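Written below as structure tokens is the structure these notes are about.
For this depiction, one protein chain was excluded, whereas all remaining protein chains were kept in their positions.
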Amino acid sequence: MRYLPHSEHERADMLGVIGAADIDALFSAVPKSALKSFDLGLPAHQPEFLVEAHMRALAAKNHAAGDGPFFVGAGAYRHHVPATVDHLIQRSEWLTAYTPYQPEISQGTLQMLFEFQTQVAKIMGMDVANASLYDGSTGTAEAVLMARRLTKKHKIVLSGGLHPHYRDVVKAYLKDDPDLICLSPSPEGQGDILQQIDGNTAAIVIQTPDFYGHLRDLKSAAEAAHAQGALLIVVVTEVVSLGLLEAPGALGADIVVAEGQSIGNALNFGGPYLGLMATRKEFIRQMPGRLCGETVDADGNRGFVLTLSTREQHIRREKATSNICTNSGLCALAFSIHMGLLGEAGFVRLARLNHFNAIKLADALAGVPGVDVLNKTFFNEMTIRTPQPAAGLVERLARRCILAGVPVSRLLPGDATVENLIILAATELTTDADIAALAAALTEELA
Amino acid sequence: MRYLPHSEHERADMLGVIGAADIDALFSAVPKSALKSFDLGLPAHQPEFLVEAHMRALAAKNHAAGDGPFFVGAGAYRHHVPATVDHLIQRSEWLTAYTPYQPEISQGTLQMLFEFQTQVAKIMGMDVANASLYDGSTGTAEAVLMARRLTKKHKIVLSGGLHPHYRDVVKAYLKDDPDLICLSPSPEGQGDILQQIDGNTAAIVIQTPDFYGHLRDLKSAAEAAHAQGALLIVVVTEVVSLGLLEAPGALGADIVVAEGQSIGNALNFGGPYLGLMATRKEFIRQMPGRLCGETVDADGNRGFVLTLSTREQHIRREKATSNICTNSGLCALAFSIHMGLLGEAGFVRLARLNHFNAIKLADALAGVPGVDVLNKTFFNEMTIRTPQPAAGLVERLARRCILAGVPVSRLLPGDATVENLIILAATELTTDADIAALAAALTEELA
Amino acid sequence: MSMNTQGRPTGVGTVGTGASGSALIPDEPLLFEIGDTEHSGVDLPEVTLSNDRLGGFGRKTKLDLAGLTEPEAMRHYVRLSRMNHSIDSGMYPLGSCTMKHNPRLNEKMARLPGFSDIHPLQPVSTVQGALDMMNQLSHWLLTLTNTAAVALSPKAGAHGELLGMMAIKAAQEARGQAHRNVVLVPDSAHGTNPATAAFLGYLVKSVPAREDGTVDVEAVKAALSPDVAAIMLTNPNTCGLFEPQVIEIAKAVHDAGAFFYCDGANFNAIMGVVRPGDLGIDAMHINLHKTFSTPHGGGGPGAGPVVLSEALAPFAPVPFVRKGADGLELVEHIEGSALGRVTAFHGQMGMYVRALTYMLSHGGDGLAQAAQDAVLNANYIKARLQHIFSVPFPDYPTMHEALFDDSFLKETGVSTLDFAKALIDEGFHPMTMYFPLVVHGAMLIEPTESESKQTLDRFCAVMAELANDALAGNKERFTSAPTKAPRRRLDETRAARQPVLKWEKPADLPQAAE
Partner (left out) sequence: MSMNTQGRPTGVGTVGTGASGSALIPDEPLLFEIGDTEHSGVDLPEVTLSNDRLGGFGRKTKLDLAGLTEPEAMRHYVRLSRMNHSIDSGMYPLGSCTMKHNPRLNEKMARLPGFSDIHPLQPVSTVQGALDMMNQLSHWLLTLTNTAAVALSPKAGAHGELLGMMAIKAAQEARGQAHRNVVLVPDSAHGTNPATAAFLGYLVKSVPAREDGTVDVEAVKAALSPDVAAIMLTNPNTCGLFEPQVIEIAKAVHDAGAFFYCDGANFNAIMGVVRPGDLGIDAMHINLHKTFSTPHGGGGPGAGPVVLSEALAPFAPVPFVRKGADGLELVEHIEGSALGRVTAFHGQMGMYVRALTYMLSHGGDGLAQAAQDAVLNANYIKARLQHIFSVPFPDYPTMHEALFDDSFLKETGVSTLDFAKALIDEGFHPMTMYFPLVVHGAMLIEPTESESKQTLDRFCAVMAELANDALAGNKERFTSAPTKAPRRRLDETRAARQPVLKWEKPADLPQAAE
């Protein structure tokens, strides 16, 4: 067994040192009835090449995004990750290190986290960012709880443009909470969230670009919220949009949560992803998640440590701001490397290219007979109304090897008003040929 | 341009420090007529994802060995390389280091080479091995020259079982040398090399398993050669065979050359590969290539250095044993890691499994009507005679997605006696299903 | 790195001047001190946006994001990485963390485009292999635990705890027991346990441990009341002991109408050897990033699937996979489901691939052998060190980790922390310290099955030598340690008192440099 260093005689020697008759003697505390009292019936160990063949066969049964034209978005985006990023994150010293609790021999991870926090704060226009959360959806739920702690008020209003999965996660975290108001889906970009704000409101949650691709007005929202002592939580599922859209921090956001997958991380069928969270300086002590800070060592040299851990479960236990422990360290590294490679110039160029391709896509879709593009504004994603139910249409296009986007009904089943809607995204990887193929296939399917 | 760190203003600053008006001023020694006097007409720089798309499209036009049943060998073999090997050799400190001329900061590479030399010497049963040559074919030519230097005699006899490419390389290196005797191809394993040995003979060169898969008798060859003061050079193109076959050193070989690709290295369409060379202690100073040796540092700690470099071009120039400089360092590392993972137990098991699958293949081929298996002995490779010209048959099988082996005529064109011969190999990756598919297809094609 | 008084670096890659200076681990400036907003390591075409669709929401503020060209980035991240210890470069005996070997086959498989380049919302008909993979992983987890259902989606252990406790809450409500607002948690529990319970609004009530480090069923009975919704028990527990009365405890808990949440972080000790379902648990998370070798990544990502008993199975969250008429179906919504979903999409696919690859490599036989080797290694360390180190709970053989306390250091002036830092100078990562809380100055050592006898021997020799040196009064070696690492001890108080959580341009700093 290739992963186990002991030979049989080493095992025997060690048992001898321990003074145990056999290995079972070390399991003496286990009730007899439960110790090795079964036959697992699982396959035995296998050579690497057979395991590889097994896994390759499974992978081969999936249609990879690169296999044809691809327009699926709705919270996860296919961008190009430079080879450098994936190479670097596989280095032993990044991949196989633990959480940097021993700073003297973890300065690599710690300095990287400090750089990551800086990058995240900068793109969001906020004072501070944490060292990552699981993903955007759980980050949104954490932000909602954080807002309650900060304001000591209860009412939470979720915009109708919030990703339905994010809404569901907040609902699960706030189970049956009557103070949680979820506005109905707003595929046309309409919104009545500002009317919902009252003196009991802890926070309103607005996603932009929203689930349907529309850009939302954060400035008015911030003003309305702040007027009532409520916080504005901004959610971003496509972090690339921040290269082209005004920073939420500059518009008055109090907490910004984002899904960071687009930078540095593959689609991975939904995970692992990367939760980003940034906030105002004065809110740090209610922030969940790890924070890395600068300090000096005994020789006066600059160094970094995890800090403010009195917010965290391993110190504060039931009084912690969150129960999160393991977070998305390596995804944060991937993000930080990719963002470090992009820099301001590259990040802005990337965002512009995404928007450019999305405009081409929108224009091409608008030209397909029977198709309406619902968006007046968008970044790289938009919603169309088709004359047919979306689910079947998308399925038929998939059979033509075109992954045409997400039928809204997949996330909001049973809602007749969205049955014919499809959300489509374009990125820097979308080619003119892809768009032409989609438009042609859609035209044929709808003919 | 992502690989170039300078911005335009940095370039200008640097020219200022240099005191050059512009970059062309630094090229003032170049004749005007030759400096930038052309338009290359080459494409401009491209984003990574477009380059990747271009290369993927080229790769996709090839039939990869893993795409179907595969029996091609004849000097290059498809074995499983553990993921650990390929991961490790991509570590910056291995991949992007230079030849370890500064031992204080190259102990990683040096210790590895010392271990590699030990491994190679052990599997060959020889006293010493060098730190690699380009590949087996050039290694064979180097061995021949080394034998001449050692014996101060001239005649070289190449067995008819030597890989035709190896023979061609020796011929090129020894251009028009009347003392080079190349015996005619011996697909049946026949050999008359011993009769060729005379008092003027520097060395005889015998490959085993030979090009056609036959195992050759090294012991008698060594005795016959030594009786005349000639050396026995043994060539091994399938290094895995040494797990199951007696070590050439134990049978009297004086110089052993092998192609090491099978361990740790992919097929790569023929390169980079790995030349292994081992010899007797007393012959070291005539050996080509780098050698790594043990020593101590100023504090008395064990360390390793490149040594005996008075054999080499950078010290001896026109008196060097060879002109080789850059060799196959990283392929040697891959070999050493893979061999280190295998160990004696694994290497022997691997060789046994190869032989086991080859026996199944031979038996299945023998069962195909019209096919003769020429080999009485083999390791993992064999030659068959078919009723039809081999080239066309192999081509037709390729169209059925079966890569059925190498038509001997590909390497010995125009030789009517080999026109119907195919060389086929099995390895640990050959499955029963692959063999059945081949036998069935062959039966059909020959029906 | 030599620093000016503001703690800023004075150059690029200076080799430290102290004893810790190594020519091959030079200091590295911050990304922002190397790059600027013009440099970029990504080539992309410049496009003209003549008619944008941004509706006036376009960016007006600058990002001020530094970029690096590719060679600069490569060097920056390679140099930073070289300042890290890692499991690949040395023993990492962190108790409760299961820092085992991370096979690279797993990494390779996770990167097959058929797994890494598929979207969570592309048509289910186009991801049948992914669903099959999830099904196979589920089968292994269910078989190894002998439980009824598994929810794959939690993102890490603590997230699994959350899901499990949510399911318990929902089940209690379904039984009309919504008033149950207490969760029992032993003091030895990991911080995530009480944090999770509190996160869901439960009151946390502690259960005392016995002298021998295990939980007394009688103490549990005494603590159980009609207000108790569940107990959260770690087994093997955080002292490295298997709870001998776990079956009785489960029964008592069930009899009292409560559920048994088992923290499965220590499953590595018993996988393939003991099935938690046989012990009466109702929910248990499994850290794939511990037991099933998905790499820890410097702090994640992990994956914390939760197995559930028959009683809790109906309260599993979406999504899950089931067999349908046209192949595998992904169930993403259930009408009136009590729990909904705990994360967007389907969880940590990348970790599932790695974990399943690991399981197939090991096989059922190999997993059991691994568990037994993990236990063997911990007992070997305990046996070799127990004569010098103080063992708080000597009554039972330990499971996968060996726990010592600091009483052997009492007279030395050397603290557990000092001792651990001295280990750094010997090339080892420290053990877990000061956890579990139930032991004074705890040192929790988990070697895992991945360490060879040779390494364990060396580790024990170093530990013994250090202990003898501490007892011999050589306090300075410990209090000044580490001296051979890239940094000496860091000032954590300063970090917390004057938090500097992001880089500011020296010019932007309130008090400028010098």
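Labels for the chains are A, B and C, by order of writing; each one numbers its residues from 1.
The rule we apply is simple: a residue touches a chain if its C-beta (ideal position, glycine included) is under 8 Å from a C-beta of that chain, and two chains touch if they have at least 3 such contacts.
Given the structure is predicted, the values throughout are model-derived calculations rather than measurements.
Student: For the chain not shown, which residue from B:A203, B:L231 or B:L330 touches it across the whole complex?
Tutor: With B:A203, B:L231 or B:L330 as choices, the missing chain is touched by B:L330.
Student: Looking at B:G229, B:G303, B:G370 or B:P389, which residue reaches the missing chain?
Tutor: Reading the full complex, the residue touching the unseen chain is B:G303.
Student: Using the touch definition from the top, which of C:V78, C:V185, C:V215 or C:L501 touches the missing chain?
Tutor: In the full complex, the listed residue that touches the missing chain is C:V78.
Student: Tell me which stretches of chain A touch the chain missing from the display.
Tutor: 1-5, 7, 45-48, 82-84, 86-87, 92, 105
Student: Which positions on chain C touch the chain that was left off?
Tutor: That gives, for chain C, the contact residues 11-15, 19-26, 34, 43, 69-72, 74-75, 78-79, 82-86, 88-90, 100-101, 103-104, 361, 424-427, 450-452, 454-455, 457-458, 461, 482, 484-486.
Quick note on the criterion: only the chains that are shown with their structure count from here on.
Student: Measuring between Cα centroids, what's the chain most distant from chain A?
Tutor: B
Student: Averaging over Cα atoms per chain, report the distance between chain A and chain C in Å.
Tutor: So the centre of chain A lies 19 Å away from the centre of chain C.
Student: Just curious, how far off is chain C from chain B if you go by their C-alpha centres, in Å?
Tutor: 45
Student: If I count partner chains per residue in chain C, which residues reach a count of at least 2?
Tutor: In chain C, the residues touching two or more other chains are 36, 38-42, 44-45, 70, 74, 78, 103, 105, 107-108.
Student: Where does chain B touch two or more other chains at once, residue-wise?
Tutor: 2, 47-48, 82-83, 87, 92
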